[in-house]
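Note that this complex is displayed minus one protein chain, with the remaining chains in position.
Chain nomenclature is as follows: A and B, assigned in order of appearance, with residue numbering initiated at 1 for each chain independently.
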Amino acid sequence: MTIISPNANPAAAPGASRVLLGYLRRDRLALAAAVFLALFVLAAILGPWLVGDAASRLGLRQRNLAPFSLEHSWIYFLGADTLGRPLLGRLIVGAQSTLGIAAAAVFSSMLIGGTLGLIAGYSERWHSHLILRLADVVMSFPSLLLALIVLYTLGPSITNLVIVLAVTRMPIYLRTARAEVLELRERMFVSAARSMGAGPARILLRHIAPLVLPTLVTIAAIDFATVILSESALSFLGLGIQPPEFTWGAMVANGRGYLSTAWWIAFWPGLAIMLTTLSLNILSNWARTVADPQQRWRLQTLRKAAR
Amino acid sequence: MKSAHDSILKGEGPILKIEGLTVDFLSNDEPVRAVDDVSFHVNRGETLVILGESGSGKSVSTSTVMDLVDCPPGDIVGGSCLFDGTELSRLDAEGRRNINGRRIAMIFQDPLAYLNPVYTVGRQIAEVFESHDAARGKQARANAIELLRRVGIPEPESRVDFYPHQFSGGQRQRVMIAMAIALKPDILIADEPTTALDVSVQAQILDLLRDLQRETGMALVMITHDLEVAASMADRIIVMNGGKVVESGLAQEVFSNPQHPYTRRLIGALPHGEAAETSHRRSTEIAGATLLKVEHLTKEYVLASGAFAGKRTFRAVDDVSFEVRKGETLGVVGESGSGKSSIARILLRLNDPSSGQAIYAGENIFEMCGKRLVAFRRKVQMVFQDPYGSMNPRMNVRSIISEPWAIHRDLLPRSNWKDRVAELLDLVGLRPEHAERYPHQFSGGQRQRIAIARALASEPELIVCDEAVSALDVSIQAQVIDLLADLRTRLGLSYIFITHDLPIVRHFADRILVMKQGKIVEEGPTSALFSAPQHEYTQSLLKAVPKPKWLMSTEAPRAVPGAPRPERTRNGSMAG
Partner (left out) sequence: MFSYIGRRASHSILSVIGLLTLVFFLTRLTGDPSALYLPLDATAEARAAFAKLNGLDQPIPWQFAEYLKDLLHLDFGQSLRQNRSAMEVALQAFPETLKLAFVAITLSTALAILVGSLAAARPGSLFDRIASVTSLAGASAPDFWVAIVGILVFAVGLELLPTSGTGTWAHWIMPIFVLMLRPFGLLVQVVRSTMLSALASPYIKTARAKGLRRQKIIFGHALRNSLLPVVTVAGDLATSLVNGAVVVESIFGWPGIGKLMIDSIIQRDFAVVQSTILVTATAIFILNIAIDLLYAVLDPRIRY
């Protein structure tokens, strides 16, 4: 049977992704952003393995090497830092920690915030109120300030950095999840399930959670850029990642002292941060247009009828 | 007036003439044709009704006349709109402005959404005068008050400074009408103006439109899906289906002698008064024992308890008692806010009552808990108004129908689920292969069949239908009711059938309760209730059902111009 009917359902799953690709191709900026991000993710995954050694090698002859010279190897194309380490190599290696920390923070804040939001939205017991009050406290205070205080007391480390970033971003997921649950639990299909005898666990996991998840994932994608920026700022201020580990933000901080003599040390990592967050924002903008039924036509072919 | 002068010069031609109008909506695939080669005309002072079900293109064609279709994604493929000798499609922005609001005006279905929420109604009406340089400042405001008085808003001097959300649904539509008639347009286009309203309010709005038309001599183009509304308003009628005009003519002729099969089917589905008395949809014998006995059921909601006002309560259900016998259909009729849906939710234990009891199989429903409650939920099922909303959009039909078995594990072994789903789909008139599809891939009527199949899955004794057919098109309504009646006979079910729509219960219910503001005002067998209604409210409900215009023409005008009946203000914050 499987042999005879390979084309039984030609328009189902592949169709959806092809439509999305079509939308992407019609927005060239979004396409460029997507390609760029894919490259960066690739660099983050493979980079340390490919150029890890070259990036940490000290070179007396290359100290403060200016960019755009091909005298040395290609890896020195963007110049070198005060210890003669190639900036391009360090950018590639730094991509892993920068994107990795952001990914870990976003994922854990989505998971924890989402779960707490589900509980706070569905139950009306005292713990829901406590969760909300705590979220209010975190939300109503500038996140960077909060992160500074916590890192100051806990001591800077990668784990603490991830925890702090996750906690400061968590209220967004919590509130969104709760708002969605509050709306969803009044929906008719939840009433229908209750009238059939379904218990709270079944309603929450089978009926509500699957509908909340896409919203949370969308927010996570947008939040990724914010978290990268927060992490860089913390590392720039010296309370984020500590040597010998480094992220792009820490690289900018390193180069700050040599601004007048070797501008490139601080410039390139900052540009890398900017391009990454810009691409993420362009892509999420595109995704919002795709998701909005009133705006989606802007990305469609709009073939007119013959007349 | 200028327009009157023009009409004398040009003779008595139609004021609006649409010729071969074709409108597409563009997307990734082939363009979707919303309006296909539509032609019609409107004469001065007449009422033209455009009748069609959802998606028939009736709204798009009039929106094109008003230049309200966004292009793109809309695409006007061809056709001409000739208004009083002017080709509308060739107008520039300023020329367009001189037509919209001044010569042609429009009102819409949902006035709450179509009025700007952040401006007072007075300001929104005055804006019409100001933007067309007809009056400004104090004069515009005085005009707005006068208009509000004319459309029957009580105390217009103070209400002129109210915001749209502070009015009831019917009053908001009156405000929309006031805005539309401000500059005495030649044509008023009304797009489903009474669809969201209760029957009695609907009757008042329709009366108002007729009066205004008589006063100003404007032409009225009315778009509706409701046959009774169409019949009560129309001089001429065009019937649209799938973007095409399928039939047109004088209203009486189209209604009494429909030519096109689609029109015939529509009109055939309409419950015609006396014919319902011999309907096969009622159950033949009601000899069964009492299944459910509800006694003194009351539900109170606490309204906002301000610091000074103290606690105020609102009784959504007020001391209601009734019983349902085996094999019987009990109709519960009432307008919005009558508490009929609250009863359904309380009986299903979705909300808790304030007091009272309901005995089902010798046991009080409201005292059940744990296993006994779960067992009760097997025996009583509910079918909701909006079948799409009552199904999880992420679940396919098979998981939807098998959910009762997943909840009540002892009902059916998992290995039999697949076959049973196929059987149930067959029972409600769908095909077994539909099981793998998702709710959005079905039409409204098909979805309601799926909801019924799900309700039947746990082999219930009683099904509560809460406005189960109200969201469906007329022709589909009849099919679903036929299905419910058939299932009752074959499976020995009982129904509580809750609706605001009197003609439907006349077909289907054996006994009827009429509810008003939480109380039962009348109760009795269907034929008796329809032939000799006792309570004043039941009589007014029956009278509010629109009557064909050609039968009314000999009667005296139903309302005296200038002395409109005030409409009861419904407090928007009340639940019910």
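Everything below uses one rule, namely that contacts are C-beta pairs under 8 Å (C-beta built on N, C-alpha and C of every residue); 3 or more make two chains touch, one makes a residue touch a chain.
Predicted, not measured: the structure shown is a model, and the values here were computed from it.
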- [ ] With the full complex in mind, choose from B:Ile15, B:Val35, B:Leu48 or B:Met66 the residue touching the hidden chain.
- [x] B:Met66
Task: Hidden-chain contact residue, picked from the options B:Phe108, B:Phe322, B:Phe497 or B:Tyr537 - done: B:Phe108
Task: Missing-chain contacts mapped onto subunit B - done: 66-68, 70, 93, 96-102, 105-106, 108, 110, 113-120, 127-128, 131-132, 163, 165, 176, 179, 307
- [ ] In the full complex, which bits of subunit A touch the chain not displayed? Write them out.
- [x] 29, 133-134, 136-137, 140-145, 148-150, 152-155, 225, 229-230, 232-233, 236-239, 249, 252, 256, 259-260, 263, 266-267, 270-271, 273-274, 277-278, 280-282, 285, 288, 292, 294-295, 298
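Basically, only the chains that are shown with their structure count from here on.
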Task: subunit A and subunit B, separation of their C-alpha mean positions in angstrom - done: 46
Open item on the list: Under the stated contact criterion, what part of subunit B meets subunit A in this complex?
Closed with: 24, 26-28, 30-31, 33, 72-73, 75, 77-78, 345, 348-350, 373-374, 377-378, 380-382, 384-386, 389-394, 403-404, 406-408, 451, 454, 458
- [ ] Note which residues of subunit A are touching subunit B in the complex, please.
- [x] 19, 22, 187-189, 191-198, 202, 206-207, 210-211, 296-297, 300-305, 307
